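Every protein chain of the complex appears in place save one, which is left out.
On to chain A.
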Amino acid sequence: MKTRLVCASFIALAVSATAACGSGDDDSSSSGGGGSAKTLTYWASNQGSSLEVDKKVLTTELAKFTKQTGIKVNVEVIGWPDLQNRILAATASGKGPDVLNIGNTWAASLQSTGAFMPFDSAALDAIGGKAKFVDASFKTSGMAGQDPTSVPLYGLVYGLYYNKKMFADAGLQPPKTWEELQAASKKLTNPGKGVYGMAMEGGSYTESLHFAFIFGQQHGADPFDAQGKPQFTTPGMVQGVKQYVDLMSDGVVNKSSVQYKNGPEAPGDFAKGKAAMLMSQNNANNTLQGAGMKSSQYGVVPIPTKSGNKNTASFVAGINLSVFKNTKNKDGALQMVKFMTSPAEQEILDQPFTALPVVKGGKVKFTDNPAEAKTFADILATQSVPLPLVPAEAAYETNVGNAVNGLIAKAATGQKPTDADIKSALGEAQEKMATAG
């Protein structure tokens, strides 16, 4: 037993050391995974404009929860680059928080660690029942056929942002098909003036993976078969990747965006009028408005599909809420989950965090533009599918995302990737999945 404890300390140390994580909150580590009956620790992901803003918002809201229940919540807001490694370290050491945010694409992978509390029917009843959640969002809660280990908290989906003035000046309407999008991109591209039809985060493997999946879905391709085995080289997958990479090959994207990661560069180009369109999630509003663009200057439509293809416009993105299995305050944790997913709190939190409500009947509050609100809500409800809920999701994201990044880099440096190139890159990614989950 002692040996295990010492070993657990070592692995936690090793994981934490590589995590390059921040200093953290003393409270969270000391009381994690089991605060007293009157205390909970909560790891929140960074959703708003800064860690400080998030902490302020959450502290204010959770004070209401404390008032209602007498349970104090110690909040720590963690930036995205650190969150996954912090969760892994907590999982290895067993010293985690009571409640935490996870990216919903990690739900299946984290579920397979066994470190999270399953929301069985009793737990779901305690938080208000499964039926209170938007169906599409709830599908991201965990693997099919098992009790979920997370529930939706903030909803995000992709939309196509377009610059109203640039479209009007060019006599264009927002595109309804991919062919129209390509034509509009070409018409609006003027490299001499540094203006392009589309902005792209070509250096982000997560973004590349998202679009490989969305466009693959449009072509009717699933990355995994019914047994969960990868099938990345099917014609639909290849055509899906090609659809995305061709934006770079066709020259409608600034080649420099091959260096853009998940930062402010691509939304910044759009906000400054250097790109006429941007495919992004609804939380781009914060960045766009922060860069000086007014909400009246842009419109949003669903990402279009090639004529005749499926009309999938997004995957179901967003943030879920999980409870660590070893919490000593399960009831308190469930009360907190119920509080955070209550319609009233959703309306409040969705504004600073630019999120869609994940509960049925919730009002879209992150924008004052009714058309934009309706578009995003409709995309979530009717045109979104979850990313594959397989244990190897993390490896899928890495391997396919990097393969697509490599193809974009090839296109940016002047070599248009062929179908064979794409199939070969995806085949390599598939082979690397050999040991993943």
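As a convention for this text, a residue touches a chain if its C-beta (ideal position, glycine included) is under 8 Å from a C-beta of that chain, and two chains touch if they have at least 3 such contacts; residues count from 1.
Quick note on the criterion: contacts and distances are computed from a predicted model.
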- Item | Protein name, per the UniProt record, of whichever chain is missing from view ("Bifunctional protein PyrR", "G3E family GTPase", "ABC transporter permease" or "Allophanate hydrolase") | "ABC transporter permease"
- Identify the residue among A:A123, A:V337, A:A412 or A:L426 that touches the chain left out of the display. A:A412
- Cross-chain touch to the chain not pictured, restricted to A:A115, A:A136 or A:L389, is A:A115
- Check each of A:L40, A:M279 or A:A395 against the chain that is not shown and name the one that touches it. A:A395
- Can you name the residues of chain A that touch the chain not displayed here? 4, 6-8, 10-11, 13-15, 18-19, 84-85, 88, 91-92, 94, 109-110, 112-115, 203, 205, 255-256, 258-259, 261, 325, 391, 394-395, 398-399, 401-402, 405-406, 409-410, 412-413, 428, 431-432, 434-437
